[in-house]
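Below: one structure in C-alpha cells.
Just one protein chain is left out here, and the rest sit where they should.
Letters are used for the chains, namely A, B, C and D, taken in the order the chains are written, and counting of residues starts over at 1 for each.
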C-alpha cells in the first residue's frame, strides 16, 4: 500500500514538472530573450564549501520542482551598510559568505542574476541576526505556490472518519463502564486503568511472550476478563458484602485507580512503548476517505464486538438481569437471581471490553501507563451523554464525543484543547436533556 | 355522617359540579403520557373547609392529578386556581407556600435526618432558613423552640414520639406514612392533600388519626385525600369525587357515591362489605374484570 | 429459648405471661411445619434488635396471617425468614432443613417466594420484564405463568411494555404480586400485598391468595387490612415489639377483645360482618 | 572565577536564609511520577553520576557530596511544593530541578526564599530570562533557553532549503516557546510557517492535528515533542506526511533512540538538534554504568553539568551555603582556564586559578540571567536503525 501512495505522489510530481515550465514560460514573455541563463551557469561555481567561522548562507531551491537554482548572486552588508562579501549559488543552489562575527546583516539577492522564469516570492533583501558561530542562513522563497486549501468537505470527511475510529475505541471502554455502572451504580474512577491494563497486557503478550499482535490482543482480552473476575472476587464483592455505601465505593475506586496507575508505572516504566507490528502504516485510499489497514481493522473489530455485545445483552437474560440488579439487588435476589453472579459476569464482560479498547488503542497509538487515565474523562462524558446505564446510550455518546473531538478543530476549536468542544457539547446536551440522550426521566410521587 | 357541616347541602351529586365556596377550581386539565391520557378533567372544584375524598381505580390518575395541581408535573393543557389565584406555571415550592401541601404516595422521608428534624423542616416562615440570619442563633432560637414544641405534639399524636431521635430512614413502611403526614401538617396548610395516607397504617392507629383529620377540618382547613379504604372514606369524608381513566366520573356524599352502581361496578366491587370466605369467587372476578375492561376499552 | 426481653415497659407482667403462653403454643404446634422460625433475634444495626425472640411456624398448605402495629417488626420477620436481614440468634428451618441466614436466591431455588412491602418492582424494567424476573430460574414456564398473571391483572397485559417506574402505586403493587405469582413456590411470603390496591382488587388479591393456598402453597402474609386477612387465614399472629403477642385462628383473633383494642380498632366494624 | 566578594550579588531577595553546615547537599527535584515521569531516569542518572565522580575525586570541602532525591510530580498533583519542603528540611544547598518549567514556576519562589540554589537541567522556557528571574540570583539552568535552540533549528531548516515548514508542538512551556522561536527564526529569515499546531499534554488521539499538518502540505515538519513522538510519527506516516514523505526534524526533547520502538527505516534521514558538545558517546557509557536500564538520555548531560558546576562553585566559594554558591556559579562557567572535568577543574581551583568549565552539555556560560549564553548544539541524523549519529556541531551565543 505504501507503493500506491508513492506512485501517486510521483505521478503528481511528474505532472507538476511537466506543467510548470510551460506555464512559467508563457507567463514570462521576456522582451530580451537572452538564452536561458548561460551567463549564470558559466559563473556558477560547481561546489561551494562552507567557510571556517561564521558565515551567512543561502540555499536557493525552487520549491515547486525541488530544483536548486545555481548562479545567483548575493551580497551581504552589515548594519552600517558596508559590504561584507558576495557569493554566487552553486549547483546545489548554495552560497556562503563569510562574516566577521555575530550581529545583524543584510543579504540582498541580485534579481537579474536569477534564471529566466524563476521568480522570487518576496522581497530581495533579508535581515539576518547571526547568532551562530557557523552558518546563519537566510532564505529567498521561490516557487512556493499558494497552497490550494483542501476543500472543507474533504477535511470534514477525514476528520469524521478519525472521529468514528476514536469514538469506537472510546465506545468499547464506555460500554464496559456503562455495564458496570448500570449494574452496580458504581462510578468507577479506576476504569481508565482498566483500559491501560488491556494495553499493557497486549504489550506484554506481544513483546515478552512474542505473540503476534492479533493473538496478543485476543490474549489481552482474556487476561482482562480474568482481571475483572479477580477484581470483583477480591475487592468489590467483599465490599458489597460489608454493605459499604456507593460513595465510599467510588472513593475506593479512586484509590484503586491511583494504586493501579502507579503499579503500572512501577512495573512498566514511565515511557511509551510500541508493539512489534503495525506501528507505521500508510493509508489506503477508499474513495471519499483513506484508512490504514490497522485503522480499518480497529473499526471493524470494534463495530463487530459492540454489536455482538449489545445484541447479546438485549437478547439474553443477562441484560435484563443486569438492569434488575441495578434497580434493586435485594429484590433481584428475591426473584432468584444470583446477584453476585450477575455482578461478577458484568465485571468480567466490562473489563474484557475495556481491555479490548485498551488493546486497540495500543495498536492505534502506543502503550503508556497513563493512557487510560487520560481518556477517562472522555469515556465518562460519553456514558453520561448517552444516558447513564443505558447500553445504546453509551455507544451513541461515544460516537458523538469521538466525532466532536476530531471534527471540532475544523470549526475553530484550537486543536491543543480539542476536548473543549466535546465537553461543551456534553454540557449543552445535558441542559436540554438532563437525563442524557437515551435516558428516561423519573416519575415523581 | 358529619352532621356539623352543611356547606355542601344541596349541591348536586354530579361530576364537575359547581360548589358554593371552592378553594380549588380547575378546568380542562389534561396530561398525556405517550398514548395514555392519564388525566383529563373537565371541571373540578374542591369545597373549602370540608374533607373531600378522591377515589378511583388504580391508575385512574389521582396521583397524577395531585402532581399537576401542586406543580410537580406540568399539564398539557388546563388551568386551575387556588383561593382565586391561578397556579399555572407556579413552581411546586410556591404552591406549598401558598398553603396547598401534598404528601407522596410512595413516601419521601429524609433518611439521614432524625424524625424530629424531619418534622422541624416542615415549619414555614423560619427565620433561621435565611442564609444571612442562619449563623446567629439568637435570631431564630425562639421560633425553633416553638416549632419543636408543635412537632412533639404531632409526633405524640402519630405515635412516633418513641422514634423522635431515630433516623427517619430506619422507620418501617407504616411509620414512614405517618411521618410524611405529620410533617405535612407542620406546614400549617390551608389545603392539605394526602395521597393514600393510611395505606399500611394499622387499623387502631388509623382510627385514632381519623379523629385528627377531622379536627383539621374543625380548625377550618380543607382536606383532600386519596384513599382505597372505604371505611375511612365513609367515616370522615364530607364529599367524594370518583375518578376513572383520568376523568371525574361521579361526585357526591359518601353514601350517594357508594350506592352509585357505576362506582360499585368499576371500583368497589359488589361484595366489598361481605366476608370473602363466603363469596362466590366467580362473581368477584367478574367485578374486577369489569373495572379493568372499562380501562381497556378506553386505553 | 430466649426469654422475653425487658424491652417493653408497662404491662410487663401480663405480657411475659402472655409470651410464655405463646411459647408453649409454638412448641406444641410447630412439629412438621414446612417453615418454622424459633427464637429469632435479628436487627439492622449492630446492637439494636428488632426481633426479640420471635417464633413462627407454618404447616404445609396453611395460610398464616401476621398483623401488628406499625414498627412491630412484621416486615423484619419476613425479611429475616428470607435471608435479607441478618439473624443474630435463633433458627429458621424449611422442611426440617436449616436455612438460617442463607442467601435469598438459594431460598428461591429451595422454593420460597417473597413480595417485599416497599421497593417491590424493578423501576427501569418493563412490566413484562419484571414478571420475567419472577421466573428467572425457570424461563420455560414464562409464557404459561404470564398468561395466568395477566388474566388476573389485565392491566399488566395491556401495559406490558410500560416501565414499572412510571406506574401508579396500585399498578406497581399488581406487578409485585404478579411477580410472586410467576414463580410458583412452595412457601410464599407476602408483605402487605393489598396495600394501595382498589377495594375490588384487594378482594381479588385475597381470593387469589386463598386459591393459591388451596392449591397447596403455604402462605405467610403480613397485612394491615386485618379484617380481610383474618377472614381468609387459617391461623394468625399478632406481632408486637418484635415478638408474638397473640396467636390463634383468624376468627379467634378477630374476636379477641384485647386484639381489637390494641390493634384492630372498631372502624367499620358495624358494617363488616 | 572573577569577583565573588561579600556583596549580595544583586539579589533583591532580602529573606534568604542560606545555611552552611560544611556538607554540600544536592537535592534533586525531578519527576518520578506523573506525565513527565519518563524524563526522570536520565536526569537522576546524570546527577548520580556527577555525585559519584565528585566523591571519587575527594568530594567538596573535604566532605562527600550528599544527594537527596525528591519527586516533582506533575504540576497538578500538589506534590512538588511538599517535596521541596522535604528537600529544604534535609538541608539541601542546591536543588537540581525541576524538569518541567511549569513545575519550576510553582516552587522557584519557595526555593529562592530559602536561600537555596535552584539549578534546572531542563527548563527551556524563556520566561526564566525575563521579569523577576532576569537576575542571576539563585536560579540557574544548564538547559539552553529555547531562543538558541530555536535559532539553530530554524537555521538548519533554512540551510536545507525548506521554505514552507509545519510545526507540530506539545502544548506546554517547552513546546510553546520552542515552536514560537523556531517560527520566529524561520519567518525572520524569509521562510514561511505553513502551520503551527499544538496538541495537549493529555491528548490521546492526534488525528486532527496530524491532518492539519497534512493539509498544510509543508516541505518540512518540525516535531517539538517528548516521547509521544513514538505515537505521533506513525500517525504522520498514516496521513502521508511521515519522515519518508516529508523531511522531518526533531528537537532535543525527542531525539531519542527509537530502535525497537518504531520500525526500522521509519526515521532514516530525519534530523534533530541536541544541545551539547561532542563527547556524548563516552558520557553515555558512564551513565549506563550508573543506571543500566537507561534507554533515553534526554537532559542527562545537563543534569550532570548542573551538579558539577554547583560543586565547583562551592569549592570556589569555600562554602556550601546556597547564596555563596550562587555567587560563584557564573564565575566558574565563564572566563578563565578551560577545563572539562570535575577533577581537572577542582585541581585548577585548588591552585587558585580562575576556571571556565565546559561541560558535556556544552560550553555553559551562565551569563546575565543565569541561563547559558553560549551553547553548542549538535545536529544529528537518524539512520535506518532509528538511532542517531552526529553530523556536526554548531555553537553560538545569545
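Everything below uses one rule, namely that a residue touches a chain if its C-beta (ideal position, glycine included) is under 8 Å from a C-beta of that chain, and two chains touch if they have at least 3 such contacts.
Convention: contacts and distances are computed from a predicted model.
Student: Could you tell me which of "Branched-chain amino acid ABC transporter permease", "Cytochrome (Ubi)quinol oxidase subunit III", "Acyl-CoA dehydrogenase family protein" or "Phosphonate-transporting ATPase" is the UniProt name of the chain missing from the displayed complex?
Tutor: "Branched-chain amino acid ABC transporter permease"
Student: Touching the absent chain in the whole complex: find that residue among D:119, D:198, D:249 or D:382.
Tutor: Counting the whole complex, the residue in contact with the absent chain is D:198.
Student: Which residue from A:95, A:213 or A:252 sits in contact with the chain not drawn here?
Tutor: Per the contact definition at the top, the residue touching the missing chain is A:252.
Student: Touching the hidden chain in the complete assembly: which of C:16, C:101, C:119 or C:186 does that?
Tutor: Within the whole complex, the residue contacting the unshown chain is C:119.
Student: In the whole complex, not just what's shown, which of B:36, B:96, B:216 or B:262 touches the removed chain?
Tutor: If we include the chain that is not displayed, B:96 is the one touching it.
Student: On chain D, where is the contact patch with the chain that was removed from view?
Tutor: Contacting residues on chain D, toward the hidden partner: 15, 17, 32-33, 40-41, 44, 67-71, 73-79, 81-83, 85-86, 88-90, 101-102, 105-110, 113-114, 125, 127, 131-132, 171-173, 176, 198, 200-201.
Student: For review purposes, identify every residue of chain B that touches the missing chain, sorted by number.
Tutor: Residues of chain B in contact with the hidden chain: 70, 72, 91-94, 96-97, 101-104, 108-113, 117-118, 120-122, 124, 126-131, 134-137, 140, 144, 167, 169-170, 183-184, 186-187.
Student: Touching the absent chain: which residues on chain A qualify?
Tutor: These residues of chain A touch the chain that is not shown: 187, 189, 235, 238-239, 242-245, 247-249, 251-252, 254-263, 265-266, 377, 380-381, 384, 388, 414, 416-417, 419-420, 423-424, 426-427, 430-431, 434-436, 444-445.
By definition in this document, only the chains that are shown with their structure count from here on.
Student: Taking touch as defined above, what minimum step count separates chain C and chain D?
Tutor: 2
Student: Using the mean of all protein Cα atoms as the middle point, what chain has its own Cα mean nearest that point?
Tutor: That would be chain A.
Student: Please work out the Cα centroid separation of chain B and chain D, and write it as a whole number of Å.
Tutor: Once rounded, the distance between the two centres reads 76 Å.
Student: Can you list every residue of chain A that touches 2 or more other chains, as numbers and ranges?
Tutor: Touching at least two other chains: none.
Student: Could you list the positions in chain C whose residues touch two or more of the other chains?
Tutor: 166, in rising order.
Student: If each chain is a node and each touching pair an edge, is that a line, ring, star, complete or other?
Tutor: other
Student: Kindly provide every pair of chains that touch.
Tutor: After working through each pair, the chains in contact turn out to be A-B, A-C, A-D, B-C.
Student: Could you please specify the touching residues of chain C with respect to chain A in the complex?
Tutor: So the residues of chain C touching chain A come out as 82, 84, 103-105, 108-109, 113-114, 116, 119-125, 129, 132-134, 136-137, 139, 163, 165-166, 179, 183.
Student: Contact residues on chain A for chain C in the complex?
Tutor: Listed in rising order, the residues of chain A that touch chain C are 317, 320-321, 323-324, 326-328, 330-339, 389, 440, 442-443.
Student: Please give the residue numbers of chain C that touch chain B in the complex, ascending.
Tutor: 44-45, 67-76, 117-118, 153-155, 158, 166-171, 173-174, 192, 195-204, 206-207, 210-211, 224-228, 231-232, 261-268, 271-273
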